[in-house]
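Let me begin by handing over the structure; questions about it come next.
Just one protein chain is left out here, and the rest sit where they should.
Take a look at subunit A:
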Amino acid sequence: MLAYLLRRLVYVVPVALGVSLICFMLVHIAPGDPLVAVMPLDATAEQEAEMRAAYGFDKPLPVQFGLWVAKAATGDLGRSIATGRPVAGEVMTAVGNTLVLAAAASLIGFPLGLLFGFVAGYFRDTGVDRAVTALAITGVSVPNYWLGMVLVIVFSVTLGWLPAMGAGPGGSRDWGWDAEHLRYLVLPAVTLAVVPMGIVARTVRALVGDILSQEFVQALYAKGLMHGGVLRHVVRNAAPTALAVMGLQLGYLLGGSILIETVFNWPGTGFLLSNAIFQRDLPLLQGTILVLALFFVAVNLLVDLAQTVIDPRIKRT
């Protein structure tokens, strides 16, 4: 087990390197000159060369990559071209805000998804099942930025119950878990929770239905268990897969949603990313994507390890 853990950790290194290479290349393959945005229109060739050197754009690509990775490893992701502030700081602030949103969306979406999926799977082909399935399909297929706008119109514009924009007092840098801030969290979190809820519900429904149709369930009744006792076995059997699906969804949530963060002006990574793209802010874009990708790798690793721990059928050595 320990050996497996260590090996998995070692495997992360090439993955992370590959991810960084892709981030780095993506930006350089994109058309357009990143310096155009910040360069004065009447800049002389000399000034331009100076600026290129300042941002390191004059060196050959492999060297640029090497330097970039070496610095990234020490936590230095360069400076934003648009604001001149360190990218690492910008990204970390945004990551913090996205974490808040992702946590809230998970806390809403996962328990509901699990509950709905379980009930639907357990009472398969009944009215309850059909209602839950319809809800889950709607949740997954309705464009969530549209849902977000509808919620804003209903709860902010018409009813005036909840704020529509931003992360509350203090803007992007001063989140707190108090009532005033939480009011700002409700609408984006609910909007963001709908898709993972639908996906978790659908997966768990299929999973539970499948488990209940297996012979061992009959054997559990045959040895005298009642519904509650059998349900415990069903939960234990469903847990590893349900966990994997939630882990994957958490990975997506942590990536931040460009659309939802933009609709709600939520200062997270999605928002940061869209700004970086529109301003052609290369270092910011690279840094943000890199951090997000590494997050995803880390979450996958954690899910994998957790699965190994709770599923005796998986033997990883």
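Here is the rule we go by: a contact is a pair of C-beta atoms (placed from the backbone, for glycine too) under 8 Å apart; a residue touches a chain by one contact, two chains touch by 3 or more; residues count from 1.
We adopt the following convention: contacts and distances are computed from a predicted model.
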Listed names "Peptide/nickel transport system ATP-binding protein", "Sarcosine oxidase subunit delta family protein", "Nitrite/sulfite reductase" or "Ferredoxin", matching UniProt entry of the absent chain: "Peptide/nickel transport system ATP-binding protein"
Absent-chain contact - pick from A:59, A:85 or A:236: A:236
Candidates A:83, A:138 or A:214 - the one touching the absent chain: A:214
Interface with the undisplayed chain - residues on subunit A: 214-216, 218-226, 229, 233, 236-237, 240, 311-313
